[in-house]
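Apart from one protein chain that is not included, each protein chain of the complex appears where it belongs.
What follows is chain A.
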Amino acid sequence: MITSSVLVLLGIGFISAVILAVASKLLYVYEDPRIAQVESVLAGANCGGCGYPGCAGAAQGVVEGKAGANVCVIGGDEVAAKVADIMGLEFASTEKQTAFVDCTGGVRAEETYEYHGVADCRAQHMLYGGNKMCPEGCLGYGTCVTACQFGAIEIGPDGYPVVDPNLCTACGGCAQVCPRGVITIRGMTARITHLNELTDCLAPCRQRCPGQINIPRYIEQVSRGDYAGALETIRERIPMPLSIGRVCPHPCEGVCRRGHVDEPVGINMIKRFAADWEMNSGTRLPISCAPETGRKVAVVGGGPAGLSCAFFLRRLGHSPTIFESMPELGGQLRYGIPEYRLPNAVLDWEIEGILNLGIEVRHEHNFGTDFTLKTLEEEGFEAVFLGVGAWMNMNLRIDNENAKGVETGTEFLTKVGLGVDTGIGKKVVVIGGGNTAIDTSRSSVRLGAHVTLMYRRTRNEMPAHIEEIVGSEEEGVNYLFLSAPKRIITDDDGHVTHVEYIKMELGEPDASGRRRPVPIEGSETLIECDTVYTAIGQKPELSCLYDGSGTCTLEETRWRTLGAHPDTLQTALPHVFTGGDMHTGPALVITALGEGRKAARSIHQLLTEGRIHYSSQLQRELIPYTMFTDVPDVGYRRRSELPHQIECDERKCTFKEIEGPLGLADVKHETCRCLRCGLTCYNRDLTEGQECLAEDCVKNP
């Protein structure tokens, strides 16, 4: 009995062993031993957060090169380092990513219907888009909260999700279930490279800002006294808050929702306050940069566009080198904008901060003569950003235009910027109506001249910023509207003595929508002068792109700017990018800074991924349904004003900065005026969910 039992069991075991042995021969699958090794160091939770079916799948992905060493979303740097070790890779600590909530809607958004049957955001979203008027905003049912396996999200007091960055593993569970795309997983790189999309929570001001700064967020941070946080928010989009805080004509304020109630929020003043706070503290806030990639990029032009591109390239881990033709960096900020608006000391401090990140500069290097695209390539630069600005002046096309004493406004301002003798006379005529004309006039006044500004339309049509026009009037600039120069009259030496001009009247509107000035025959008049500055427009100097034989591989547009893809800023040569005035023609400093970031983003993608991509949902125009003008339940509150540092008489003889920063109380007041808008929601007065309840703000209208 015992013998037969043993024999039977041994027999069954033996037969099984033989079958398995044969099967293992026939069904053998080679498996890289590293898969098992990698799997053994992964966290082992089989959570699927990495997108692979369990840790075994993830390990296989790593060995096949489909996933990086940081595949395990809960393992963190420690596990990544072990995986990298097995795979023979070098491990650099990875950038921390967290879930990022970009919606402040919550209970403030209007409800269109109430449906309590299914308390799940996805069900709500399917049912007529949910219970909120805003088609993109957070529904607030907290489906993300239940989806988070790590307890990192909760619905905050205002009814929208709040992420605890310490618990968040960036596994993406919340982002996956959110039907509105309110939550995304982002680290610094993703935040820097994100372009505004139609589904983002875009307040009107944010839609209009050419730099795409998250305005409501930094205003809210300033209101809480978190100035460092505010600057970090601003520096995710532009590198120069000090300069922009002074010179930006703030197009954002033009569409500020508060403007439909009383006056727009002083957005730029708040930015300036935060930036000044850092400068006055004397210490620089740390600016984070991704680990070095060692990829070299040439940035041609050290103006706002070039500085911005270099700044963001550096933050994304690359090694930019700026090539500048002038002795100092800053471009139009230094040589175009007079010191009374942007003191050199401030600009220097700001540029020093940017260069401190580790950006190399080669001064007095001219593109086209000292180096070319070819030599840059030979030197090992893998991509090139061209941002040489628009320095060439348009001609008046009248007689004697080249007479002695006739100069362009930009030449004059550059001389002032360089601190060399301008040769200005006593009676100056400035021709033009834009900001350069005003800067030229106000600088001439400061150099002791009697200035007349001649413009062919009326004051209402002047392209210059209204505050600038008022400032120039206060400083005694005379205006000659509806007048166009006809010829320059000179003395025997060929020096200007008079400008002959003709009176104009406004006719039919032209293509730009402005009424076209028409000359009144026989109304020619003379005006006496010894210096004439022309400021009727600029364009980029593109001759540097042409080689010896007169050919150019890059495309020129019909406005004589450098042609490039509007979203990626890539030119006809795949590794060459452009931005700023060279691409747009003369435009705002903030536009140039924004283009610098856009180009850095494209270069980064090209260098790291081999291709450039962008969403089909990019926001380019103002989003119509968010531009309503009826803003109920908001009470009147006066707008703060920037204090003048020096009085008008003194202004005429010194280049000292005119305007000072807001005081603390005014800043508080101004931040409280901000309605913290979303696409359609905003803070109403004294309703539940209003975020700014600072006492002095409510009481002090």
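Observations, loosely collected:
Everything below uses one rule, namely that a contact is a pair of C-beta atoms (placed from the backbone, for glycine too) under 8 Å apart; a residue touches a chain by one contact, two chains touch by 3 or more; residues count from 1.
The rule is simple: contacts and distances are computed from a predicted model.
The UniProt record for the undisplayed chain lists the protein name "Ion-translocating oxidoreductase complex subunit A", from the options "Aspartate carbamoyltransferase", "NAD(P)H-flavin reductase", "Cyclic nucleotide-binding protein" or "Ion-translocating oxidoreductase complex subunit A". Of the listed positions A:T143, A:Q332 or A:T680, the one in contact with the omitted chain in the full complex is A:T143.
Within the set A:G13, A:P291 or A:P566, the residue that contacts the chain not displayed is A:G13. Checked against the hidden chain, the listed residues A:V177, A:L418, A:L447 or A:I646 yield one contact partner: A:V177.
Residues of chain A in contact with the chain left out of this view: 4-5, 8-9, 11-13, 16-17, 19-20, 23-24, 27-29, 46, 53-57, 60, 120, 143, 146-147, 177.
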